[in-house]
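In this view, the complex is presented without one of its protein chains, the others remaining in place.
Entry: subunit A
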Amino acid sequence: MSLSTLFKIVQPVSVTSTRSQEKSFLDPLKSNSNSFLGSTSKIRSISSKSTFPSLVRRSSSISAVSDVVKEKKLKSNSAISNLLITKEEGLVLYEDMVLGRAFEDMCAQMYYRGKMFGFVHLYNGQEAVSTGFIKLLKKEDSVCSTYRDHVHALSKGVPAREVMSELFGKATGCCRGQGGSMHMFSKEHNLLGGFAFIGEGIPVATGAAFTSRYKREVLKQADCDYVTCAFFGDGTCNNGQFFECLNMAALWKLPIIFIVENNLWAIGMSHLRSTSDPGIWKKGPAFGMPGIHVDGMDVLKVREVAKEAIDRARRGEGPTLIECETYRLRGHSLADPDELRDPEEKAKYGARDPIKALKKYMFENNLVTEVELKAVEKKIDELIEDAVEFAEASPHPERSQLLENVFADPKGFGIGPDGRYRCEDPKFTQGTAHV
């Protein structure tokens, strides 16, 4: 490769040039974007709105997205329909959201019945985010999740059977029973995991996006336009790795979308009690990337901003930060008594159930009939039943599995006193070797 090319490519994006390409995104940097602190004439004052951000709740509206959606509608005036989705698309979204919801409800049942153990974090209420983004992705695109990862796995196409079986700790699980609820992986579907600690998945996702660029520019795979979606919560956005990765992704224009599922609560810590400026989306422009705030209870709005961000990443124009305002309708995990959150708050968001909202939209626009949706629900019910039966009937992992997968190359277990590699010991394959 030519050296000069590479040097040129690695140049950080200048803020101005980035902005010019993002007219349709909300751009909160109004002025002074090019001046360094030393050259500004006055020090900007800290927002005087309120000393108690918790009193104002979320200070910014979600108008930015409405604008996006409105603009979209205007643009498509010439088309036959003003609708944001076709019937087929609507059914796909509906099915995926119902799948996510039904799967999680079944998990709760199975957990209380003692079929699964450990920490199980359910996604109820946040389906619009997973569905809104992941249903737009190609199989080769990567998804990186957190400990609340079942539904991301399902949206990405990992069969419900395999996810349920993993939760049951069975050998047929998507990770052979070695991962569990918080560690769902699928190489086939480019699900990079289930990361159980806060923030650690973001750099991994950034790495996948780096590979995408590397393949295109170093390995000369010109058609490699794969993008990575990194999902994480509001609590994560106060962690250093979030900021570090925003910086690196913007610096190197990596094809990644940082998706904040802001459900307002980090276990029992209110977002408003932990974050100096609750507008997470505002941190995007600070790193030279667009920051978007979207109603995460509305799959269609999520989908609109997702489309734009994914296309932007595919075009090689770099990352986007999207804050989806959502809510989890259950506790942090099934072990959480959920006594802290205000019942009024829960009721308010409960009334905005994203599945019902999509249903309403489709009915109002005569996209589907009740019968069609019932058919979807029935299909999902059967799928979930089948997943449970499959998991139930699947075998527990054998002892022989114990020592497999510790090392990709089992020579990593080393040489024993007898001079042979330990992995050559017949007991090794039975899982009974002492290693």
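Here is the rule we use: contacts are C-beta pairs under 8 Å (C-beta built on N, C-alpha and C of every residue); 3 or more make two chains touch, one makes a residue touch a chain; residues count from 1.
FYI, contacts and distances are computed from a predicted model.
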Candidate names "COMPASS, Set1C complex protein", "Nucleoporin SEH1", "pyruvate dehydrogenase (acetyl-transferring)" or "Protein Abitram"; UniProt protein name, chain not shown: "pyruvate dehydrogenase (acetyl-transferring)"
Contacting the left-out chain in the complete assembly, out of A:Gly100, A:Gly179, A:Gly233 or A:Pro354: A:Gly179
Candidate in contact with the missing chain, chosen from A:His121, A:Lys135, A:Arg161 or A:Arg213: A:Arg213
Among A:Val204, A:Ile292, A:Ala357 or A:Leu373, the residue in touch with the chain that has been omitted: A:Val204
Touching residues on subunit A - with respect to the absent chain: 1, 3, 5-7, 9-10, 142, 144, 173-180, 183, 185-187, 192-197, 200, 202-215, 217-219, 240-241, 244-245, 247-248, 251, 404-409, 411-419, 421-422
